[in-house]
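The following block contains the structure, expressed as structure tokens.
Only a part of the assembly is drawn; its chains keep their places, and the rest are absent.
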Amino acid sequence: MSERNIRIEPIDRRAVEDQEVEIVERKGIGHPDSICDGVAESVAGALAREYIDRVGEVLHFNTDETQLVAGEAAPAFGGGEVVDPIYLLIVGRATKRYEGQMIPTETIALRAAREYLEETIPQLEYGEDIVVDVKLGEGSGDLQEVFGEDDELEGAVGVPMANDTSFGVGHAPLTETERIVLEAERRLNGEYASTHPELGPDVKIMGKREGEQIDVTVAAAMVDEYVADIEEYADAVESVRDFVAEVAREHTDRDVDVHVNTADDYEEGSIYLTVTGTSAEQGDDGSVGRGNRANGLITPNRSMSMEATSGKNPVNHIGKIYNLLSTSIAESVVDDVDGIRDLRVRLLSQIGRPIDRPHVADVHVVTDEGVSLEDVETDVEVIVDRELANVTEITRQVIDGELTTF
Amino acid sequence: MSERNIRIEPIDRRAVEDQEVEIVERKGIGHPDSICDGVAESVAGALAREYIDRVGEVLHFNTDETQLVAGEAAPAFGGGEVVDPIYLLIVGRATKRYEGQMIPTETIALRAAREYLEETIPQLEYGEDIVVDVKLGEGSGDLQEVFGEDDELEGAVGVPMANDTSFGVGHAPLTETERIVLEAERRLNGEYASTHPELGPDVKIMGKREGEQIDVTVAAAMVDEYVADIEEYADAVESVRDFVAEVAREHTDRDVDVHVNTADDYEEGSIYLTVTGTSAEQGDDGSVGRGNRANGLITPNRSMSMEATSGKNPVNHIGKIYNLLSTSIAESVVDDVDGIRDLRVRLLSQIGRPIDRPHVADVHVVTDEGVSLEDVETDVEVIVDRELANVTEITRQVIDGELTTF
């Protein structure tokens, strides 16, 4: 038996896949809230890597607040322009002085934001269409020397203590609707966008399942430079619809209806056309932690943590670590153990305990028909125990940019 | 039967009161996230009232983004000082021109913020300890004339259309733990603070119940001006503990342990002492929608909406309205119908439908032992139907400041 306080129980509800009504949402990477999440997380990663490079360990920082103030734009077929720039304020705390060394935290933050924005929203001219400002306080004077170099990443010796009483929750497997929503956005912003430059990164997808009927509603910002006229716009919308329908068919046998840019009114010339591919250019503000949870989705049918994961320090912020870890555990269990229909992992920390020993690790399971909890219990526990032991692997992955947080 | 699509079903989980582990949190009114919620909501209320006063209807606005950048302070027994001011940026959209009239949206916003802050965090010198700035864009040029004067508030005629597909969720009754957490904060910041000026408004309470044992952990910012030395500090902490324990006893027969300022280390002189009564003065940033849900609590055991309620336009923002309305419905049902142990109301909107006719109004019920769903079903439906019919009452209450959103 594990020394960790792992409890495995039946879940107290039906598998989400079997509930009558299911709602799922994903804000794409170009959505104003996601831009903030992405910038905050990029800044955090850059700071963590620079700290390791410069002083051998991650110093105290927290950059989980980024505020985006929308701009104003005048899109036009063939190419319009941003009229009032977007304003983005990076907010947080970071250690600027360490043993006589100055760490240029604000320039690191700006560079990270720039690189992230230039890659993610290439139509947005950094410093012209968007003004990025930064206010990083120094936090408390205490240096929190919580995290060392490589060797410590692997041993229990290097496991930090929880700095708070906090809570993380993860789920697996995703339902069909969830997979459709998540995959559709990722593939639209990946393979599809690479050959369809008219599709901007601000793609918002809502999936609603009632019984066996799935409705997928997509709001897709089109980039005016690549859309010559209303016919091309209509084609672009139709093409997105087809693509999403195809993605959906890979994940479900249920009936799927796909709706794209349903608020358009061609008569009135009211369409979802943008200069930069994000609604941030036209009045949609954004901030960190207001959009997708750590698994990339908003899932009102499942318990969610309010904790903003993006931008938090990956070494000692227990809320961030446990949200990512619980998701990772849930996925590992479902990958390795057959017969699980729905699984929820909740990790509750206790201040002062090593983070590989949560106060409680609750695992709630719905098994497939014909499988009992006893059949899977041991396998599940072994995996949970193993993953908890490797908790610092989460930190490493975050620092190396291998895990997404939104 | 109602023409509204109301579904009443058994809930697919145990009542939260009967679950083995329960976690509840409330960030008090002086917490940096709550400050942002409060300012955003005050600004929204002030704008709505000014619009009605000046042009007879609520014009388009949305002020649901406020960013707080923490300051730095040097608290000291008997009275310290803020060293670097807090910076607070009010963000949003508001109509500035209407039929030739200029509406001073930014000065209205600043005045509302000032009044709110001066009342809520009296130790904080506005304009000195905190710099409040504002960036209100003009939103889209379209005027959304969605809401009229008094007479329209009552009739179905005036019911606006949903502007989005969104989702609200409410619960009732609160569990014992929830009531303890909610009441303790409210009464600490009310009757208690009125006679104990040393208690600042930044009170954060976490309740954790495991079976029959409830732990209440309070982080209470003390105001240095009213604390002469470490003995008085210790007394102040003890007094808060006693008060919360007493509040708890009014709500439960379970065992309750109360912990206050557990991170203090008197030896090291590390205590929770502040100049202004909020941790925003010392490195804790904040923003809207990151804290309490519309019912004042963070309840991972219950489904929650990610939607930030504070600062949204109460006339046409369906997410705000449905979160408040579903909570109000749940409370009304439980007030009027006996035999309900736990109840969840979910309202799902559909773009273009009148908001008193949600796409679905899901009511999930756990009845008391000996009571069946059929026993209560009709009563519940009648109340839900009636409350939906009065949806614009929610708008009125928000505008008049009668409903809290966080």
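Going by the order they are written in, the chains are A and B; count residues from 1 in each one.
FYI, a residue touches a chain if its C-beta (ideal position, glycine included) is under 8 Å from a C-beta of that chain, and two chains touch if they have at least 3 such contacts.
Because the structure is predicted, anything quoted here is derived from the model rather than measured.
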| item | value |
| --- | --- |
| Number of identical chains forming the whole complex, with 2 shown | 4 |
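Definition applied: only the chains that are shown with their structure count from here on.
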| item | value |
| --- | --- |
| Cα superposition of subunit A on its sequence copy subunit B - rotation in ° rounded to nearest 5 | 180 |
| Between subunit B and subunit A, distance of the C-alpha-averaged centres to the nearest whole Å | 25 |
| Of all residues in subunit A, those that touch subunit B in their complex | 9, 12-14, 19-21, 23, 62, 64-65, 67, 69-72, 84, 87, 89, 91-93, 135, 137-140, 165, 167, 169, 206, 208, 210, 217, 262-263, 282-283, 285-291, 293, 298, 300-306, 308, 346, 348, 351, 360, 362 |
